[in-house]
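Quick one: this structure, given as C-alpha cells, is what I'll be asking you about.
Just one protein chain is left out here, and the rest sit where they should.
A, B and C label the chains in the order they appear, each numbered from 1.
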Amino acid sequence: MKLLRADKLAELAAALAAQGYRIVAPIRQGRIVRLAEWHPGATIETSGISTNSVKDFLFPRSEIIDRYSLNGGDFVQQEVAPVGIKTAVLAVRPCDAESVNVLDTVFNWDSNDAFYNARREACTVVSLACVSADQHCFCTSVGGNPGSTEGADVVLRPAGGGEQLILEPLTPKGRALAEAAGGVLSEGEAAADPVAEIPRRFDLKAVREWLAGNFDSPLWQEFASACLGCGACAYACPSCHCFDMQDESNRKESVRYRNWDTCGLALFTLHTSGHNPRSTQMARWRQRVMHKLSYMPQRFNLTACMGCGRCSRLCPNGLAISETCEKIARLCEAKHEGGKR
Amino acid sequence: MARVGVFICHCGENIARTVDVAAAAAAAAKFPGVVYSVDYKYMCSDPGQQLIRKAIADHKLTGAVVAACSPRMHENTFRRAAAAAGMNPYLLEMANVREHCAWVHSDRAAATAKAIDLIRVMVEKVKRNRSLKTITVPVEPTAVVIGGGIAGIQAALDIAAGGKQVVLIEKSPSLGGHMARLSETFPTLDCSQCILTPRMVEAANHPNITLMTSSEVESVGGFVGNFEVTVRRKARYVDPAKCTGCGECWSKCPSKNIPSEFDAGLSRRTAIYRASPQAVPNQPVIDAQHCLMLTKGRCGVCAKVCPRGAINFKDADELVKVKAGAIVLATGFELWDHSAYGEYGAGRIADVIDGFAFERLASASGPTAGEIRRPSDGAEPKTVVFVQCCGSRDEKVGVKYCSKICCMYTAKHAMLYAHKVHGGRAVVFYMDIRSAGKGYDEFVRRAIEKDGAEYIRGRVSKIYRRADGKITVRGTDTLAGMPVTVEADMVVLADAVTPRADAQKLARMLGVAYDADGFFSEAHPKLRPVETAVAGVYLAGACQAPKDIPESVSQASAAAAKVLGLFSKPKLEREPIVSHVNRITCAHCRACINACPYKAIEDFNILDRSGKVLRTVSNVNEGLCQGCGTCVSVCRSKSIDLDGFTDEQVYLQIAALEPVEAGAKTEGSS
Amino acid sequence: MSIVDSIRADAADLLQTGRAKLVLGYRNRQGRRAPILLTDAAGADQLVYDAECRQNLAAYLRKPEVRQHFPVAVVAAPPAMRSLVMLAAESQIAADSVTVLAVGENEYHGALDLPATAQLLREKYANLALPEELLRRVREIAAMSEEERAAFWTEQFSKCTRCYACRSACPGCYCQWCISKRNVPQWISTADLPHGTYAWNITRAFHHAGRCTLCGACEAACPQGLPLMLLNAHVAECVEKEFGHKTGYDLAEKPLIGSWRTEDDDGFVR
Partner (left out) sequence: MEKTETITENARTGFEPHIIAFVCNWCTYAGADLAGTSRLQYAPNVRIIKLPCTGRIDPLLVLKAFQGGADAVLVSGCHPGDCHYTSGNYHARRRWSVFGKLLAFAGIDGRRLYFSWVSAAEGQKFADLINSITKEVHAAGPFDRINPARRRA
C-alpha cells in the first residue's frame, strides 16, 4: 500500500502543485482553520475540522454566470465559459467528502449546471479519516461514519499511531493524483489506526417519521426560539446550496452574479407583494431542518445533513440541528413507551 | 423603456467655442434610453423652445435634458416649455455645460469629454424622474417689514395700500431711520423731514399697518407663506396707551447729560426722551442705562409729574409672535467707523466729524438750529475740508467697494456750507466724482461753479490738530502733481456705507445669503434684484448695497409689488421637492425626526381596524418639508427618500461616471 | 448568595409575579453558553452566568416572538445594559417593557428598571476600558500606510461570507429592512466580492457610529473571525474624542449622527 509520513503532507501538496494541481487544504488563519488555497510554507492542519467546507470550491459564494455588454440602447450577450481549475482538496473530513454527493445531485437533478460541473470534474477530493471527534460531531446519527470513503477520490487513513498516512486511491481521478504524487509516497505495510468513537445520538428514522407528521407542531417555536436569523449555519454547511441571482452593471456591461443565499434570512422568501410565506424565524428554522432531513430524503433518498456539526459549532446562539433531533427522538421514544403501556 | 431627448445649446459661441456640441449630440444619441439628440444655437430662444416642444410631441419623450447654462439661469424657462408641450415639468433637467464647463476650460477635447459626462449624468437622472405635482400651501396675507427707515416705510405703505396687513418692526423708539436725520436732500435740496415726516405719520396711522417700535426680531421659523416671526418688544417704561407726549417728563428729568444718538452726539438728551421732536410715535421712552430709578432705584420724578400715570418702571421686554406670509428686509446701513484711520486722528479730533454730524449741524431742527458751528468750541468754521472715500475703495483698512452716495452728499454739504457761511471756504478731496443720476452731475457742477467749492483730486494722507486749534489737512493734488496742505477749522469725512453690524445674525435666522462685504444677496444680480434665494423674503434699501433715497424707495416699492403678487392668491404653489417615508420599512429610530431642521417629521401611528396601534413610524408634513434631504442621510434603512433627488437617481448619476476602461476584469469565482 | 443563584431567584420571582412574561438568560449547552428564553419559573435553575456568556441578549428584543412577551427581563452585563438604554433612547423599547437583571464586574446589582440601569451605568460603569491588545492593534493599523491598510482590510473582508451573523448578533441592528436588503438601488452589492464586502462592513461600522456599546457580540459571532472590533473601537474612540459622545448612558440621548453643535470639529474642511 502507498504510505506517506504524516508530517510530509506539505511535500505531497508541493509535489501535486508541481504537477499543475491547485492545492486546497485546511490552513490555520488566526483563531480559525479554513479550507484555503495552499502555498508553500503554509502548514496543513490535520486535526479538527475547517470552518468552511469543500462546497466553497465547487459552488463559490459568488460567481458570474452571465454577461451582457451595452451598445447604445441594446444589450449584447457575452458567453461566460464555465471554468474548472484542476484542484486537489487535501485532508478534508469524510463528512465533507460525502457532502459532494448531495451537491452533485442538486446541481444535476433537473438541469445540469455547467458551472458546477466544470469545477466538480476538475476537482479531486482527498479525505482524511477521523481518529478523533468533538462533542458536535454526529455523522453516525445521520448515516455517515468517521471512516467513510463516500464521495472521496482518495482516502488517507492515519496509521501507526498517527506517524503514517495510508493513501488509498478510490477513483480514476484518485489514481491520477497518486501518480502525480510520485516519489513523495512510499510502498509499505501499516495498520490503520482505529477511527473515532462517535456515539449515535438519535434514531434518524424515528426523527423522519416525526417530521413528516409534525409540520405544525408548537415545538418548532421552542426549537427556534434562540435563532436570530443569520446565515452562519447555512454558509458553513457543506450541503446547503441555495443561491440568489443579482445583476450589476456599469455603463459598459451588465453581469449576472450567482450568490449564496439562505432560508435563514427573512428576505429569502419575501414576495414583491410584501407577503412572506415564511414570516417568522420559527418557519425559517423549521424549513432548514425539514429540507435536510425530510424533503431531500423524500425527493432524492439522500440525507442532506452530514453530521459534521459545523452549524452547531458556529451558531452564535447555540442552536444545533443535532440537539433538535435528539429532542424529537426523545419525544418519539416517550410516545413509543406510552404506546406499549 | 425611457424615451429621453437631449438638447444641447451653443449659447451663441459661449458653449460651442469650447465644447464640440455636434460631437456631444452624437455621443448623447448613443446613450441608452436617448431617442433624440440635437444641438442648436440658442435653446432659450423662441425657436429653441419650439424645437423642444416639437421634439417632446413628435418623439413621445418621457424625459428631456437641456445641456446649456446653469439651471439657476433657465431651468424654469425650459420646464415651462416642457409643460407647454404636455410633459410634466419635473421630467426635464439641465446639464450645466456653460458655467461648469465651457467657461472654465480651454482644452476643447477635455471640455467636450466633460460635457458628455455631465449630459450622461443628467440623462441617467431623468430616466428615473417621476412626474411631480406642485404642492399648494395656504398663504398668511400679512407681511413683516423689518426696518423703519424710508425703505421700510415705503414698502409698508405700498403693501398696506394694496389692502394687505403689514407689521412694521423698528429697532429704535422712532420711525424714520437715517433719512429723518438729514437736513436737505440732493439734488433738489428739499428738506428731508418735510418730505419724510408725513410718510412716517401715515405709516403709523394706517389701518393696515401695525407699528412695532423699540422692537427687534428674535427668531424666524416657517417658510414662504407661513413664516412665524418672534419679535422682542423692548421695555419702554411708558404706557403708549396713556402717554399724550405732553413732555412734562423729559422737561423735569434730572439726568440731562446723555449724548443724543439722533444728533450724532452734538446735543444732550435726558434719560426719558424722544428721539426727536418729529419722532413717530411721538411718545418718550426711558433709557434704562441712564435712568436713576432703574439704575439706582431712586428718583421717579417723571412718574410723579406724569399727569396720566403713564410711567411704569416695572415694564419688561415681551416676546410677540407674528404669523406672516412674506418678509421684507429693510435694515439699512451704518457708517464705517473712521477711527480705524490713525492718520486721520483716529476719531479723537473733535472737529473731524462724519457726514451725519454735518447733517445735524446743517439741519434747522438740529442742535445749532441750522448754523454751522464746530463741535469743539462752537465757533463758525471759516474753512471746512470734505474728504470723500473715507474707508471706501480701500481694501486694506476700509472696504473695497464704492459707497456710491458720498460724492453726492459731499457736494450737497459743500453747497449748504457755502449758503450758510458766507465767505467760507469749502475744500473737497476726491478720488473720482461719481454723479450718475438724474440731475446729479448738474448738482455737483453747481457746487463747484456757483458755490465755489474747491475740488482737489487726491487722497488725504494726514489730518492733525495744531496747538492753536487749527486742523492741518495734508494731501496730494494728483492733477497738479503736487502736495497740498489746507489749514481747516473743521473736517467732514464721507465715511463708507457698511451693512449693519447685526445684519448677518438676521440673515442666518432667515437663511438669506450675504456677500463678502456683508450686504444681503439678491437672488439674481440683474433679473431678481429684490428677491433673496429664500422664497418669500425680499430686500429693500441699503441693506442690499449702498443706495440713495430714490433708489431705496423704488426698490421698496418693487419689494412691495412682489409681496402683493405673492398675496394675490390664497394658496401658494411650492416646488414638490419633499421627503416621503416608506412606512413598511421604517424602523422608527426617530433619527430623521431629530435631524429635521424644520420639525417637519413626526410620529405616525399605524392602526388596525379597531383603532389599536400596530406600529409607529415617521411621517413627513409636506407643508413644512423644505427638501434639504438631511433625513435621507440619517436613515440607516433608507426608509425615507427625497423627491427630485431620490436614492435611485443619485445612484445612477454616480454609476454614469464610472470610467469603463478602468476596473480589471477578474473571474467572479474564488 | 452567588451571582447565578441571585439571577435564578430574581428570574423565578419576576415570572411568578408576572412582572416579566419572558426571561432572556444564558444556559449551558455542551460545555458552551447559549441563550435561553424562559417563560416558566420552573426553568429558572437552567440559568447560568460566567465570563463565557458573550452574546448580547438585548439583540433578542427585535424578535417579534420575543416582543409578544413584553414585559421581559434580560440578563445583562454593562455593555448589554448600555445597549438596552440605547434601544430605549431610539424608541425601540418602552421603559416599562424591560427589566434588567444587571450583572456587573463580579457583582450582581439586582433586577432594575431602565432608569435605574442608566443611573447604575453612569455611577459605576462610566468608563468601560477596552482590552489593551485591541487598542494596540487599532494603533498599529492607524500607523500603516494607506496602501497597507487597504491591503489589510481587503484580506480580512475576503473571508466574509455575508452570512450577517454580525448583524443578527447586534442589538443595534434592529432594522427590519437592513440597508443590505435594499435593492432599489442596490447600494450594497450582495455579491461576496470586494466591492460588496467592503461596502457592507464599512456601512455596518458607520451605522453603529455613536451607537456601538463595544459588547463584542458581532466579532464573537463571526464564523470567519473578522476583526470587526477594530473598526468599532476605532470609530468609538473617534466619536468620544471629537464629540465626547458615549452611547447607552442616557435614556433621552440624542443620536450622534443626526445632531450637531456649532463648535464641532471644522479642521478637516477646506
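Details
Everything below uses one rule, namely that a contact is a pair of C-beta atoms (placed from the backbone, for glycine too) under 8 Å apart; a residue touches a chain by one contact, two chains touch by 3 or more.
Remember, it's a predicted structure, so these values are computed and weren't measured experimentally.
Although it is not drawn here, the omitted chain touches the following shown chains in the complete assembly: A, B, C. The hidden chain makes contact, of the residues A:L9, A:I49, A:I64 or A:C305, with A:I64. The missing chain lies against chain A, touching residues 64, 248, 250, 253, 255. For chain C, the residues touching the chain absent from view are 141-142, 146-147, 149-154, 157, 179, 187-189, 193-195, 198-199, 202-203, 205-206, 209-210, 231, 234-235, 238-239, 242-243, 256-262, 264-266, 268-270. Where chain B meets the chain that is not shown, the touching residues are 70, 72, 96, 98-101, 103-107, 110-111, 113-114, 117-118, 121, 508, 511, 513, 515-516, 521, 533-534, 577, 595, 597-598, 626-630, 632-634, 642, 644-645, 647, 650-651, 653-655, 657-659, 662-666, 668.
We take it that only the chains that are shown with their structure count from here on.
Taken chain by chain, the contacts link every pair, so each chain touches all the others.
Of all chains shown, C has the CA centroid lying nearest to the centroid of every protein CA atom. Averaged C-alpha coordinates put the centre of chain A at 72 Å from the centre of chain B. Separating the centre of chain B from that of chain C, both taken as means of CA atoms, is a distance of 51 Å.
Averaged C-alpha coordinates give centres for chain A and chain C that are 31 Å from one another.
Chain contacts: chain B has residues 584, 668 touching two or more partner chains. In chain C, the residues that touch at least two other chains are 176, 191, 193. Contact residues on chain B toward chain C in their complex (touch as defined above): 584-585, 587-592, 594-595, 616, 634, 636-639, 647-648, 651-652, 668. On the chain A side of its complex with chain C, the touching residues are 29-32, 34, 51-52, 61-62, 135-136, 221, 225-226, 228-232, 234-236, 244, 246, 248, 257, 259-262, 265-267, 280-282, 312, 314, 316-320, 323. Considering their complex, residues 56-57, 60-65, 70, 72-73, 83, 119, 249-252, 255, 257, 274 of chain A touch chain B.
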